[in-house]
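Structure in structure tokens, see below.
Only one protein chain is missing from this complex, and each of the others stays in its spot.
When the chains are written out, they are named A and B in that same order, and each has its own residue count from 1.
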Amino acid sequence: MTVLCLVELDGGGPADASLRAVTLARSLGDTSVRTVVFADSAQVPADALAGYGVTDVYVVEPDLLDGYAPQAWARVLAGLASETGATAVLAAGTERGNEVLAHLGAMTGLPMAANCTLVTPDGGQTHRLVRHRWAGLLLEDAVMEAPVALFTVATDSVANVSAALLSEGTPPGPPLPSSIEVHVHKPELAEDDLRVRAVESPAGAGGVSLATARVVVGGGRGVGGPDGFAPLEELAGLLGGVVGVSRVVTSEGWRPHKQQVGQTGTKITPELYLACGISGAIQHIAGCSGAKHIIAINTDPGAPILTHADYAVIGDLHQVIPALVQALRAR
Amino acid sequence: MTDTQPRTASAVIIGAGIVGNSLVHHLALLGWRDLVLVDKGPMPNPGGSTGHASNFIFPIEYSKMMFELTTDSTAQYKELGVFTQSGGIEVARTPERMIELRRRCSQAKAWGIPAEVITPAEVNKLVPYLDETVILGGGYFPTVGVVDSLRAGTLMREAAQQSGALTVLAGTEVLGITVSDGRVRGVTTSAGEIETDNVVICCGVWSPRIARMAGARLALTPVVHQMISVGPIALFADTPGEISYPIVRDVDTNMYERQHGGDMEVGSYAHRPIVVPPDEIPSIEESVLSPTELPFTQDDFDPQLAEALELMPELLGDERAGIRYAINGLISMTPDGHPLLGEMPEAKGLWAAAASWIKEGPGCGRAVAELMSGLVTTVDVHEADAARFYPHQQTVAHVRGRAREGFNKMYGIVHPNEQWESGRPVRVSPVYDRERELGAVFYETAGWERPFWYAANEHLLARYAGRLMDRPAEWESRWWSPIINAEHLAMRDACALVDLSAFAVLEISGPGALTAVQTLSVAQLNVAVGRVVYTSWLDDNGGFRADLTVMRLAPDRFRVVTGGATGRSDAKWIRDHLPPDAFLADLTSAWTTIGLWGPRARDVLAAVTEDDVSHQGFAFGTCREIEIGGAVVLASRISYVGELGWELHAPIEQGARLWDTLWAAGQPLGLIPAGIGVYGTTGRLEKGYRAFGAELTPDYTVVEAGMTRPKVKEQPFIGKEAYLRQRAEPPVAVMCTLTVDSHEGASGMPRYMLGGEPILSLAGERLVDAKGRPSYVTSAGSGPSVGKHLLMAYLPAAEAVEGHALLVEYMGEQYPVTVARASATPLFDPANDRIRS
Partner (left out) sequence: MEILVCVKRVPTVGGKITVTPDGQDVDTRMSGFSISPHEECAVEEAVQITERMGGTASVLTLGPEVAIEQLRDALALGAGRAVLLETDGREFGPIATASAIAAEVKTHGYDLVLLGNEAADTGDYQVGIRLAHELGWPVATGIKNLTVTQDGVVARREYRGVEEAYSLRLPAVVTVKEGINLPRYPSLPGRLRAKRAAVERSAPDWAAEGLRKQALRVPAASKHQATVLGHGADAVPDLVRVLDELGVLS
């Protein structure tokens, strides 16, 4: 069977989130995973995708569809799904992935399940799946009945595993395809499909963004007020990172929303997240659970964040952070 | 912040709110070491009621104890540097409230609280954003202030830690309390076991749950109290600090408004009572803010929004000021509104310090620390005794029923005689049905239904017309009837039956029984079998602890008879001082007591018994079994109303028969039923009999109360040393009975005081004795036989001269009074001829 997967590019290669989606696509069974990439052919990372067991790449080049237009992208997927007889269409659960698949569902009348972590074909037109609710703090077991299953893949809970590793696993995964075929695809688009398209420009402030920072120093209610962030800024600077905040901080107006880490803010995926004076409300955890390592600094040894953190210092951040800064400067 | 859990402790204090923090501080100051403070939440704010409290303190209270606890707490807050004075105003929207404010300000004067009634314009000057057209006036209390209770608690806790006396375990949950052989043995927490002899429950709304772990009941329930915070308030943007305007209590709407920085905090006690069972309080994890800051139920607050807007239209009506904080806050309520302080009856070493407001918190901490250290408390907290409630009063049904009934009365006008309605009747005497048929108006004491007067006696009003001292003014006529005075006169003319089933009857027996009662009592108890002794019980300071009678029924058996209201506390006091070979039995539910008094009482009794009840045959102050109409009755010849007569004790199931027998015999002799209005007030005031809790309190000595006997017994008793010292010195104050010379006020209607009013010099100044105790009316009531309204009060020794003229202030007006007695010599029948006839 054939499964179609939208692959986004990031820094020249396939986006990590898209590779996770491809991994899940491969897990659906004896499938031929075909991907769709919107880029110049020369930029298509075919080898990388081959390493993940992809059999085909359909490329839509800029001269036919330049830049991002969600409905147009969805139309492309619709055409290819139909052409290839795909039984499922997937994308990463990124903003674009969710958006494009939602358009696909709307234009075809098919249901779409967002942020899935596990999908299992169950015969005929049925797929059993597990998906996120509350940004992953609750799981939904669901059943999808549809001629073509549409779903996006949660960006942080499905591992991205190369096909080679998969095939060596226990039980061994499907064998690596022998080759990958790249097709330059010419889509048929409706007029309305290009009605909404993105005009891109570099984002405002340069420098490290919260979403991509390697180190994030977080401040919550424990900081106490807008004037309490100086030590955190200093620490972030020393560690080459940025400051993030919890929702309490932004709704009090202490810091702008673009610094907010959380379900309705930014989901961060740093090497290290230092959560200071943050209790760990679930919608905040939703935003930082992708961090590789979490260290909590809190006066409360029972704060929920400690069940998600690797290390903790029990104490007042107003004492600990300056002391830490001093120690780092002394090195 | 959090230390390692030790294996043993001198005391484990559960709950780090304002009370727990104050308690550990005071224990450390009193020399305790190896203390452990446990809380499942974090420091400094573990998430209890202290964390979101509105933190303001009005010094004026309905109860003297609460006033004193508040005064002590305020002093402690000031010492900690967390008190900011703002002033406070209770505004009146109704004429009834204006009357109450006048009464309240006079009461404030009695206790030395600055207070004055002010006009709407004057209110507006102090609080410019308050619409003066909405109010009729206000009561201004300039010493009102706000505190930072979290900071205060933190400072107190840290002081104890720094002195090395205290280990703090935050984020640690108490899972069990071990009790065996009637003693506390230890505590189990999420971090292991701690062996200890003392556990103190200071966890506010969670307290009943924790108490259950020790097999105890705590009469407290969490209830919701809504509050919102509105801001930014334009006017407050430039004011310095936390508060620059007086706090407003909009008492007629059950609301308050206080500035808090740039916001106006608006709180309400007006919504429907919402009880939250302790087991339904969310955990810290489940809570968005904290376990005691529950989600706001908007519908319940909407009527209050309108009222607040009406009072402060521009300030709160500003569209740019938003409701930026709104909670259903949780607070603790008890059936009588007083805290729970002291050792619990269920186990030795199990203590409670719960149901306190911020304004009494530090004072409650001190009081319990003193109790735990075996000291007499600085503030008399017997009204908050954790052991005061009877089992039925500790039931969830009763506690919640009273809390619901009391909630909307938080700022209510509370009459001193006001009666609760919920959960009644619970304890009824064997003659309850007879009393109902006689139209008894029942008041409740300790759950007992007691007739205060009988509607059936209405026909007496005509007989005694002109001597009834009727009360035309609404306030003092409330919860009162001139029938009481008619019953009194009829009793003194003939005789009366009084149902005294509410007495607590406690029997001490065993080889050590005599030692037990000797140790407890001032009076000599090694008397002949069949003697009845009226005695006081003292505390170690020589202050009054109880006032009751003891009958020696056998060489090793003594029956203590005390008031129902203090029965539970008195029983615990006895148990705590019993030698190993003495035993206590509570026989309250086994015996009923019916009083028969008046000049014809002997005639009535003689008609129903063949036993010798003549004066020679049955001396005053003795008791013996007699036969009355087929029942064996223990008759005790004493009198709290100053008349010839007996208390008749019968097994409870025979009480109705006893009543009926006496009733039938008494009809031709003019026997009437008389209620507690006579027994508790008119009768005793005329005789100058002091009552425990009113005249007899730990704050005054036996000498000052005028109750010394010529000799002090040789045997040791509690308080003896102090008592001997007190006898060696002249009293600083003297208990006096005063008569009101004129009741004419400005309104032209005669006014009658009810108690609590300040006694002033003729120049209108407060009288305060050398120990700083102010003079105020401890008891007030009609003296129909002497034709005067009577007041009892402690006066500074220099003022305690018979014939001395003074003033009493009531409802803002002053009335002339005269010192009629400066000793215990009665006004009526001073030689006690009637009693001894």
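One rule holds for everything that comes next: a contact is a pair of C-beta atoms (placed from the backbone, for glycine too) under 8 Å apart; a residue touches a chain by one contact, two chains touch by 3 or more.
Computed from a prediction, not measured in an experiment: that's the story for all the values here.
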Which of the visible chains would the unseen chain be in contact with across the whole complex?
A, B
Specify the residue from the set A:95, A:188 or A:227 that touches the hidden chain.
A:95
Residue in contact with the excluded chain [from B:285, B:540 or B:556]:
B:285
For chain A, which positions touch the chain that isn't shown here?
10, 68, 70, 95-96, 98-99, 102-103, 105-107, 109-115, 132-146, 152, 192, 195-204, 209, 211-212, 214-215, 239-240, 247, 250-251, 253, 256-258, 260, 263-265, 271-272, 279-283, 293-296, 301, 303-304, 306-316, 319-320, 323-324, 327-328, 331
Touching the missing chain, which residues of chain B?
1-2, 230, 280, 282-289, 294-296, 298, 302, 305-306, 308-309, 316-324
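The criterion applied here is as follows: only the chains that are shown with their structure count from here on.
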Partner chain A, residues of chain B touching it in the complex:
1-2, 40-44, 170-171, 284-285, 288
Spell out the residues on chain A that touch chain B in their complex, using ranges where they run on.
281, 298-304, 314-316
